[in-house]
Every structure is written in C-alpha cells, then in structure tokens.
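One chain of protein is taken out of this complex; the other chains stay put.
Chain nomenclature is as follows: A, B and C, assigned in order of appearance, with residue numbering initiated at 1 for each chain independently.
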Amino acid sequence: MSGLKIVVIGGGSSYTPELIDGFIRRAAELPVAEICLVDILAGQHKLDIVADLARRMLTRIGLDSKITTTMDRAAALQGADFVVTQFRVGGLAARARDERFPLQYGVLGQETTGPGGFAKALRTIPVILDICRDMTKICPEAWLINFTNPAGLITESVLTYTKVKCLGLCNVPIHMKMTIAKLLDAKANDVFIDFAGLNHLVWGRKVWHRGIDVTASVLEKMQDGAALTMKNIPDLKWDGDFLRSLGMVPCPYHRYYYMTDSILAEEQAAATTGGAGTRAEIVQAVEENLFKLYQTPELAEKPAELEKRGGAYYSDAAVSLISAIYNDKREIHTVNTVNQGAISGLPTNCVIETNCVISKNGARPLTVGTLPPEIAGLVQQVKAYEMLAVEAGVHGDSNKALQALANHPLIPSVRVAKQLLADLLSLNAAYLPQFKD
Amino acid sequence: MSGLKIVVIGGGSSYTPELIDGFIRRAAELPVAEICLVDILAGQHKLDIVADLARRMLTRIGLDSKITTTMDRAAALQGADFVVTQFRVGGLAARARDERFPLQYGVLGQETTGPGGFAKALRTIPVILDICRDMTKICPEAWLINFTNPAGLITESVLTYTKVKCLGLCNVPIHMKMTIAKLLDAKANDVFIDFAGLNHLVWGRKVWHRGIDVTASVLEKMQDGAALTMKNIPDLKWDGDFLRSLGMVPCPYHRYYYMTDSILAEEQAAATTGGAGTRAEIVQAVEENLFKLYQTPELAEKPAELEKRGGAYYSDAAVSLISAIYNDKREIHTVNTVNQGAISGLPTNCVIETNCVISKNGARPLTVGTLPPEIAGLVQQVKAYEMLAVEAGVHGDSNKALQALANHPLIPSVRVAKQLLADLLSLNAAYLPQFKD
Amino acid sequence: MSGLKIVVIGGGSSYTPELIDGFIRRAAELPVAEICLVDILAGQHKLDIVADLARRMLTRIGLDSKITTTMDRAAALQGADFVVTQFRVGGLAARARDERFPLQYGVLGQETTGPGGFAKALRTIPVILDICRDMTKICPEAWLINFTNPAGLITESVLTYTKVKCLGLCNVPIHMKMTIAKLLDAKANDVFIDFAGLNHLVWGRKVWHRGIDVTASVLEKMQDGAALTMKNIPDLKWDGDFLRSLGMVPCPYHRYYYMTDSILAEEQAAATTGGAGTRAEIVQAVEENLFKLYQTPELAEKPAELEKRGGAYYSDAAVSLISAIYNDKREIHTVNTVNQGAISGLPTNCVIETNCVISKNGARPLTVGTLPPEIAGLVQQVKAYEMLAVEAGVHGDSNKALQALANHPLIPSVRVAKQLLADLLSLNAAYLPQFKD
Partner (left out) sequence: MSGLKIVVIGGGSSYTPELIDGFIRRAAELPVAEICLVDILAGQHKLDIVADLARRMLTRIGLDSKITTTMDRAAALQGADFVVTQFRVGGLAARARDERFPLQYGVLGQETTGPGGFAKALRTIPVILDICRDMTKICPEAWLINFTNPAGLITESVLTYTKVKCLGLCNVPIHMKMTIAKLLDAKANDVFIDFAGLNHLVWGRKVWHRGIDVTASVLEKMQDGAALTMKNIPDLKWDGDFLRSLGMVPCPYHRYYYMTDSILAEEQAAATTGGAGTRAEIVQAVEENLFKLYQTPELAEKPAELEKRGGAYYSDAAVSLISAIYNDKREIHTVNTVNQGAISGLPTNCVIETNCVISKNGARPLTVGTLPPEIAGLVQQVKAYEMLAVEAGVHGDSNKALQALANHPLIPSVRVAKQLLADLLSLNAAYLPQFKD
C-alpha cells in the first residue's frame, strides 16, 4: 500500500471529525491511504455515524483516503503506521462519576486532575497496556500518539512498561499559544513559548514574540479580563499580584491548584439538584446534539458546533505532530516524553511535558535545567503522585493507590484519601481487573 | 582561659535549666569554663531568675563553670567556642498570634509549620543574620548551634548568606528514637533510625534494633494506641493502613500534613472562647508557673515540671552534639546541614535534616540517595516553600513571600495565601525591618 | 542605521574573505550595513589587503554593505550587533612554537589540543576577557560569536567570568556533516547527526539519513579509505574494529587521542630538519601566497586557494548561525554553550559542544542524557583539564596550570607536565600578563 495507515482507537468519538479535518488540511504533506476507526461493540452505532461523516468530508474535498471501521483491534493494527488513542474507558458515564464522587469530601471532581483523574488512570492503564501488547506483536514500528487522559500518566505507563514508541499529546500547549497570540494581537507563528512541566501542569516559562520577551506583558493582559481558559475549565480570573510574582504563564488547569476553593465552590453549586450539572453531564447533552447533527446527510464538514465540545486545536496538534514525524521535520512541538535529564530534580525516567524537537525518531526534549522553586515543588509533588498512580494502576497495588492519593496536593488528609480510594474502587470495579486477586 | 565558653542567645528561656542539666551530665567530657546567658532588655528579669537557678544547679553538683549574663551580645561573643541560639523574636505573644491568625481562613495555626512558621521565619531571619555578622567579626571560629525555629529554614538562611559554621538542631529525631525504644521495650542505644527529610518533616526510613530491621513492627505498635507524639502536637492516632502503605515512620509533625482536617478542627475548637486556648497560650501559663518555681531558693535541679513545657531531650541533643564536635567523636547525630548531594532530587545547596557523622569539622551527611515517591514529593514541595521563604525573609521580597505561601501544601489557594500574607505582614510589622523600604 | 553592524576581531585574517563570502550568500536574509574589521597595529598591512578584497567582493555582487577597518577596538564596538572573534594572539609564530615545544618530551604538538592548545588558551584568555569588558560597557546587547581557539575553553572563560552573550563556534561539526553526506552520496540537508561532546572532542552519536539510522553504514565507509579528516589533521585511517566497537562517529581531532603514537611519529618526522615542518609552518607559506593573491586587483571572489588553508565551511557555520539568531529561526546548530544539564555527568555550568536550538535568545541544548562509558570518561577527563585551564588562564594560577597539564590525557606524567609548563610559560612570557605578579 502506498500511503499511511492511521488507526484511531476510540474512533467513534465525537472528536473524530476534528481529526479528519486535520488530515484534510495537511493532505499535501501527509499521504494517508487509510484511516481505520476502531471502537468497542457498545460504540458501534456512533462509530458508523462518524465514519459516514468522515467519508463525506473526504469525498467533498476530493481525497481518496479510505475510511474503514472495525471492532477487531488486532485486525486494525495490521500495517498501522500511526495509532492514535482517544478512547475513554467507561465513557462519559464514568467521567460523570469521577466528577461527582469527590465533592462530598470537599475535594474537586475533575476528569484528569485529583481523584477523578486517578480513577480514570486506573481504568485506562489495563486497556492501554493491552493495546501496547498488541502493537508490539502486530505493528512494532508504529507510533502511538496517545491523547487518552490523564495523558502524562498514561504515557508514563506505556513508556515504563512497554517497548512501544509513544508520544503523549495534549491540546493545552497549543491552546495557550493560540490564546496568547490573540492576547498579543500577533500571528501564532510569531509567538514562541518555553513550555515545561507535566501534562495539565505546564507553565510557559517565557513567551517571546519574534524573539522579544513579552512574558510580563502577557501576564498583565491575562488579568485584564482575558482569562485564557478552555471550554472544560471554569473561567476564573487570575490574580494580578500572583501572576507578577510567579513571572510565568500558568496553564488553564493550574486553576485547580491555585484557585482550589473557588473552583470547588463552583463545582458543588453545579452538582446540586437544579445546578448545571458536572462538565461530563453537560458534555453528554452536547454530544447527543452533535451526533444528531453528524447524521445530516448534507453535512460534509466539521460543524461549528463541535467547538463547544472542547478539544480545540486537537487535530492541529495531532496531525502536525504526525507530519513532523513522518516528514522528519525537526520542528519543535510540546509533547509528553521521557525526561532524560531535561528537567533537573525530576527522575531521569519519568514523563514530562515539554518542548521537543520532533523527527522520524521521535522526540528529543530541549534542555530545561533546574526549575525555580516557584514551580519546582508542585511539579515534583504531582510527579510523585503520578509515579505512585502508575504503580497502583499497573500492578493493582492498593498500598500505592493510597499513597498516590495521600500525596495528591488536592486531597487534604489521609482520612479523606482512604475514603476516596474506597469509593473509587467500588464505583469503578467493573473496569479494574488489576485490583481483583 | 582553659575550658570552653558557651554563649546562649535567648538565655532567659525557661528551657535553659534543661541545657544546664545537660552540661552537668556531660561535665566529664566537656570542660565548660563559662556559660554566658544573653538576652534582650525586656527579658532581663527572667534572665536573672534562670541564671540564679543555673548557678545553684552547678554549685550543688560541685562544678565551677561560671554562669554570666549580659544584654550586650557583642561582648558575650568574645572568645565564644559555641553559640547556642534559642531565642524567640516577639516572645510567646507573637507565637500566639502565629497560631491564631490562619484559623479564620481554615488554615492550621502552628509555631513552625504553615503560615505561623512562615511569620516566625520572617521575624527571625533579620536577627539571626545580625548575630552571624557579629560572629564573623568577633568569633569566626565558633560553632553556631541553632535551635531557633523554624530550625531548618533558619539554618538554610545562615548557611546560604553567611560564612558562620552552623548546625541546625531539633529534638524531634532524638524524641522519636527514645519513644520508639520505649515502644520496642529496648535500650535507646540499641535502636538506630535511618532519618531523612527536612526539619519537622523527617521520616525514619528504617528502624533497626541491634541491626535487625524492626520497621514493620514499629509501625504496627504505633497504631496500637502508642501514638508517638510530642507535648506540643495533638496526640491523634495514626491510621494503620496508611502506616503500612508508607512503610516508614513519620515524625510527630507529619500529622499537620497527613491529618490536616482533624488537627484544624481541634485547633479551631481550642481557639474559640471557652476553649483551651492555643498551644502558646497554654505554654504562657506553664511558663509563669515555671518561673515562679525557678525562684524557689531551695531548687537546685531541673524541676520535673519542665517536662510539661515540651522540648524533651533538647539538652541531650544539644550537649551531646557539642561534645561530638569538641571531642571529634565521629558519632552519628541527626542535624540540619547542607545537602551536598546526600538526598538526590533536592538542590545541592539546600539544608536537609539527616543522619550525619559529626566531627570537629562539623557534619558530613550519610548518603541517602533517591527518596521513594511516597515521601519525595512532599519533601520537595516543602523545600521549595522553604527556599522561597528564605529569599523572602532575607531580602524582604513580597513576591517571594506570596510564592512561598502559595507553594505551602497547607494553604489551599492563592486567594488565601494573599490574605494570610497581608495579615502576617501587618501583625508582625514591628519585627520585619526587611519589608520596610 | 538600518541594518546590522558586524565587528570582526582579527579581521586581517586570511579567513576573512571566506566570511565575507558567507555574508554575500546570505544577503537576502541578513541585512548587513557594516562589517568592521578590527586588528592590531602589527596586522595593519594584512588588514588593508583583506579589506580591499572584501570591498571588491561586495562591489562585484552589487551589495552596499560597508567595509570599515580600525585598530581602535572600542570604537569598533560602538553599535555592534554581532562580534566575531577570529584573532590569534601571537600569530602563526606562536602557533609554530606551540606545535614544536612538546615534541622533545614525546608529546603531541597541536594548535588546540594538548600542551599547545593549553599555551594558546593562556595567551588568549586575557585578551578575550578584555574584549568582553569592552563589550559589556559599549555593546552589552551584542552577541559574541567566538571562533578563537581553543573555542570551547575560551567560550567557557567568557560565560563563566563575564555577562557577555556568547556562542562558541567550530567548523568541525559542519565539516563532519558535509563529509558524511558525501560518503553517503546524499544531500547535506538530508543528513542529521546527533552531536555531543566538547569542542574538538565531539562525536556523532547517530547519523540519520532522512530519519533512517545509517550510523553503522557510515562507520563502514569511514574505514574504507574515506578518512573523514580536515586540512590540518593528518589523514590517518580509522581502524574498522575500533569504529564498530565504538558505534559512534569520532571527529577528525579524535585521532590525537585514539592514534596518539602514530600522529606523534608523523609530527616528529615533519619537525626534523628536512621535514615538511609543522602545520603552522606550512600554513605560513600558504598564507604568504594567499595574501599575494588577495592583492590581485582583478580578484573579487573568495579564491579557490583559500581552501588549502583549512577552515572549510567556517563562513557557512558562522553566517548561518548569525542569521538563525537574527531571524529567530529556531533551527538546530551545533555550538559551544553552557551544559545546563543537557549532558548528565558533566558540571551544570561547564561549556559543551552539542546540538542546540538557536533563536534570538541564543542556544538551548537538546537533552543528551547520560553518555555511554565508551565516550563519557574521555569527555569528563578533558573537561576537567579545561576547567583547570580556565582557572589557570583567568587567575594566572600556576598550581591550576600544573594540574591542568597533569590531567591532560596526552601528557604521560607529572614530570613531563612540569617541564612543559616551565617551557610554555617561558616561551609565551610576552603574552601572559596574568602570570606576572
């Protein structure tokens, strides 16, 4: 076959048209022969809807890449060049539980951060390791582009426990870049950000516009109403004194750490009867509408409504990364990869999110050096949590699980950590084979 | 003069008889010519009481070491061999404020940990640096044994910003050793603990009894009622599952991190009208009684009542350390000193609390290596706070001060950090010359 | 002035037409208003010759960049954007001495490596620090592109002891790339080499052709007659077994370490009466001819004969680097810059030669990680020598000087190191103000 085979696991996701749109926009540099959408039986209906829309999109533009669908993952992986994972174990229902169960203990409920993210990690690790076992056998040379959350922690599981070539990807860095470019009224390509940290805990240590350091100016603009957030994160204003004293640009997710009390209050209000519901619950409605829309036979483009779903620039990040690998571009992308000493003070083998030069051989991080104490401690504390979470998730080790939660900065005591752990193990029992003996 | 000159800054403290008792018990190995008690004018009355008691103690035992008192620190430092700092800037009144002001924000009030400890650090740093300037001029070869809290952070200020030879000392490690020996029904000398961490954040990574690893057994006994605490820390029970999953012995102060919610509840109850009052308020009463007792002309020993004050084994720790230096003993003591790479993942130049070989040339830490993630993150996060606090305290930098508080694991949000900072700068204005421009 | 001012210190060098040629070829992307050639009084004649040729070159191509000359360095630095240093303290005569004096002790004589390079470093350090003092006052925002050898060590002196923005540059990496591209019959742009090490001690850890690892194939071709050397290094054949066991591409200068005995024999033969003379002596003749040629009024291009001089691709490396900075290109160049943790096992603050992303803000090294023992030890040993040499050169410290030589892997004993040191201090006394008390 001349041309690439892209396998999308979780292909029935409402995000897929976004991804297809990305491949369309980069068709000139990325010769895609086949995009194989894989999902599980329960998702077949959505998968068919999405596949049909994808085909209409390609037809409209005159591309002859083939869209295929299957529930047979092993078959899909035959001949794969890139495997994109965007699946969600337990679906939005599980996410909704993740968002609700911590609230009763006065702890944030969030998809990727805190106990919710921890539950998601435990559900996801067995599945991603299983995918990797298949890839090792069937397509050992293929690249895994992991978008499944919590992306840093899942990527660390893959890179620690398998031989699969994997990059972890998140749209937060590109989202920050685009938003900051807007703040600066600048072209995105003229803005460069020195990102470093962990997934959903990444700072822009410096922002340059055409090589001029504009960090201070960005920080001023960020507090002047422009809040630089994302669809799925409450749009709370940043404190000007704090930003100035920090001297670096926090990512939208940092609100969970820096504004814990305010966000918790918002979440609790939303979660009460009569409230707006949690983010997952809102998204469920958005999704339903999206899938209705996707079935419109006339629709042959990514619909504008998709933007409400979140995940902006996801396809840009993913497809441009795939192109940088395929075309050996040696461009700088912000991805999750092994530290290797790039950030001093973090273990050499852990996964970080940072600027990397991307080539056919993957990612090589730019050297970051020592993080200043303003951010070093939080990064190290969250990485300790992540390392414990990976051990807990891979080995089904409840001691590590308790330590993971007790080490999470958003969990106020061991007592609460124990309760959260008991709850999440019970709520997710169906998805946690590793914790059955 | 043949014999050592010991200078005690904060000599009017109620602890001083404890210290004198220590010198008496080690008189055979430590030839002390003079113990010079230094205090400030406001403390002169207490100083005289304590000095008289000290003289009676020495007379009773037949030692001819001289007890002198002065309010002229520079004069005191002339010819000093060891300088012991146990002063408290602002006295118990300031400590009582430290313990109360965070409570309204739902944050712990504690003498050395959290915003209270931060306020104490800001008050203490200008004074300790001033003492060090004097020492550099007057007695550059003398050793500074710093007992003033927060001891780790104050020692880091001294070792970063002065050339003074300094060891930071705390009675927590020796207290843990004695308590664990009791738990094990063993002789203290047969117990050895592999301590590592920071001041008031130190773990016993392993406990050996005559070389046999008894850590698991100690952890079991710790939850069985024996709570291993200290006079000034609420005696909350440890959770057995947690201790087992940790596999290391936390120090009594870890309760503030691991049982934050329960301790906060206790503190809030004590601080309400009709409650027992904060620890400082209780101590104030204890102190008054102690000083009455000290004036009893018949009293020529350390009174049993002193134990209620806390600080058990303080003199043992301090005097045995001084003797190990003086006699070039190469014994292992647990002190605060520069990391130098002993703990990987912490800055080379920061101060840690760990087992060290003590000689006439000070402390050389035993190599610890990489801390496991169960404790690494918390140590790193608190060290980041401490480094920021040192910068804030030395330079009067309110940006660093805000970042210090925002990085403290016990402070739930930037919003609260800002309020705490405003309050503490205002409450302590009289003691913070570095924050006046 | 619209357009850049480039100051070339050592502007009267025979290399300058090469550099001018580089600016001509990149005129479209680099708007140069003035190239100011600076030299010392003794070099005025050559300076004028070179400047005239440079002007003819620019005129021929129709560029209106101005060529100016001066012996007043401070005046030259006014308004400078880039300062290129290619001076040689003591000229070729000093180099000839460097190449000869070690031979009698059975030690290699080489311009940049071993005792010859050490002598050159001692002569150069006072001058470069003087230049940097001027730059700090006169053009603190200008970039110093240091080509003066030993480039790594000189760059380390600048970056350790001054605030000047400096990158150290050598044509070895680009030379290796071009030669390897030829070996592979490939386009240079399709070849990428993972360089890491020190100046004149850099390895290509991997060679990729369009992203495919071709290292093994390059190593095979290197022994098959194609010796991958440079003009100034004897063209000795590489041993196939050795290259295979190394698995990395050594640089031409590695011959001095890996083939010490053979090169010494060649050098000793060349240095005897009737021999070809040392490299400097040969170059002296080449230079004389070059300068005759440069005076030909019809000559308005870089003459082909310049290639014999060595320094191939020098202008390419230098001008493309300047352009990458000026245009904020974020391209990868191989330069000498501060380690910052890029190579584990070397001091954080030392200077290494490695692949860096170049922007308006200088160089950020790609993370290298831990070097394998096949090369780590040699790199660390030579870096120890360099650090000692910097201390010796900056402070005129003869203890450090003796230790530097005793630590150099090419010097067989302390006895010889002492003799070499005595000789070189005496031979270079006129250029070593720092060693006079």
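The definition used in the following text is that a residue touches a chain if its C-beta (ideal position, glycine included) is under 8 Å from a C-beta of that chain, and two chains touch if they have at least 3 such contacts.
Just so it is clear, the structure is predicted and the values come from calculations on it, not from any experiment.
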item: Visible chains in contact with the missing one; value: B, C
item: Option from C:Ala54, C:Ala271 or C:Ala384 whose C-beta touches the chain left out; value: C:Ala384
item: Which residue of C:Thr260, C:Asn327, C:Asn361 or C:Gln434 touches the chain not shown here; value: C:Thr260
item: Hidden partner chain, touching residue among C:Ile352, C:Leu402 or C:Leu420; value: C:Leu402
item: Residue in contact with the excluded chain [from B:Gly240, B:Gly369 or B:Pro433]; value: B:Gly369
item: Contacts of chain B with the absent chain, listed as residue ranges; value: 192, 208, 210-213, 328, 330, 332, 340-342, 344, 348, 357, 359-361, 364-370
item: Missing-chain contacts mapped onto chain C; value: 239, 241-242, 244-246, 258-262, 345-347, 370, 373-374, 376-378, 380-385, 387-388, 398-400, 402-403, 406-407, 409, 412-418
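We adopt the following convention: only the chains that are shown with their structure count from here on.
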item: Copies chain A and chain C touch via same or different residues, half shared test; value: same
item: Centroid-based (C-alpha) most distant chain relative to chain C; value: B
item: Junction residues of chain B - those touching two or more other chains; value: none
